[in-house]
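Just one protein chain is left out here, and the rest sit where they should.
Let's turn to chain A:
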Amino acid sequence: MSHEHVSNIGRIWKVFGILSAVTVVEVILGILKPEALHMNNLMGLNLLNWIFYALTVYKAYYIVWAFMHMEGEKSTLRNAVVFPLIFLILYILFILLTEGDYIYEVFKNSTIKWNF
């Protein structure tokens, strides 16, 4: 065992508090759907959804860093796991979402009808 093991129960409960608070904020926003956020778009996605995604990544960070104890691992392990994921996921999202939007435009603006 490489790293020394001090009990960090305090931190565990703190992270639980953060995750719960963020979830509560998400649910409240999801129910209220504030007009100013919901109706304004940024890059094809409304601001409310951007906030949801930002909060999700924020939660993911705490789960991986605190619960999966990534913060205690060597930086090589950290990088080997995190960087491929970040780049590959952004890449597939970019490709597929752009393509999906393109097909939507084709159905909407051209003479092709969606028939099935």
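Following the convention adopted for this analysis, a residue touches a chain if its C-beta (ideal position, glycine included) is under 8 Å from a C-beta of that chain, and two chains touch if they have at least 3 such contacts; residues count from 1.
By definition in this document, contacts and distances are computed from a predicted model.
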item: Absent chain [UniProt protein name; select from "Glycosyltransferase", "3-oxoacyl-ACP synthase", "Cytochrome oxidase subunit III" or "Peptide ABC transporter ATPase"]; value: "Cytochrome oxidase subunit III"
item: Positions on chain A contacted by the hidden chain, ascending; value: 1-2, 5, 7-9, 12-13, 16, 19-20, 23-24, 26-27, 29-31, 38-39, 49, 52-53, 55-56, 59-60, 63-64, 66-69, 73-77, 80-81, 84-85, 88-89, 92-93, 96-97, 99-101, 103-104, 107-108, 115-116
